[in-house]
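Right, one structure below, let's go through it.
A single protein chain has been omitted from the complex, and every remaining protein chain is retained in its original position.
What follows is subunit A.
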Amino acid sequence: MKYQSVFDIIGPVMVGPSSSHTAGAARIGLAARNLFGKQPAWAKIHLYESFAKTYRGHGTDFALAGGLLGFATDDPRMSKALDIAKEEGLHIEFIEDSASSVHPNTARVIVGDGKEELELVGISIGGGKIEIIELNGFELRLSGNHPAILVLHNDRFGAIASVTKILAKYRINIGHMEVNRKDVGKDALMVIETDQNVDDTILNELKGADHIIKVSKIVS
């Protein structure tokens, strides 16, 4: 089921004017910030279809900026987010992309600072709800509504078991899990949605497990 909660329907509380183009866009920006793990120094944002055609009027631009700054959907600073980003030295570029996309409201967000980069594709599916469908070239399906752990690992046997064993030890329940790889035996990405936020000690233990390259998390 795409929508699990009545509060996806009656909600979110948000700054207008559009749930998909404003609230959803803010949540895509926020997901990019969370996955990057900090505020990026720059962002390149490709907008497709309805996002590309109407982003100015709907405030999709300032909402994406607001999300990158860590604003919630009802943050009163939202409409000033582009100015605030400038003040904080976050450089954002918007590109109206004419390519077709899987969903009418799609944004490809590339963020970085001097050291690293992250690229994700988010879709805003209605009523403020979003899905992250691509991360650094990996296809995935992440709602952004639940806490999640993302584990980049070598595609070897035992890698998944070593992660789930640690989660079981700390009694962390897995709500949804999927594994994607670019090629057999190369890097793979584990996406684990959990019922509760996972604290950093557990994250550090995961980082030390066999075949694990990188671990990041989304809090909810």
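Note that in this section contacts are C-beta pairs under 8 Å (C-beta built on N, C-alpha and C of every residue); 3 or more make two chains touch, one makes a residue touch a chain; residues count from 1.
Everything that follows uses one rule, which is that contacts and distances are computed from a predicted model.
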Practice task
Out of "Tripartite tricarboxylate transporter substrate binding protein", "Putative transcriptional regulator", "Xanthine dehydrogenase family protein subunit M" or "L-serine dehydratase", flag the one the UniProt entry gives for the chain missing from this complex.
Solution key: "L-serine dehydratase"
Exercise for the section: Sort through A:17, A:37, A:70 or A:208 and give me the one touching the missing partner chain. Expected result: A:17
Exercise for the section: Among A:79, A:136 or A:216, choose the residue that contacts the chain missing from this document, as touch is defined above. Expected result: A:79
Problem - Touching residues on subunit A - with respect to the absent chain - result: 1-23, 49-50, 53-54, 56-59, 74, 76, 78-79, 103-105, 124-128, 195
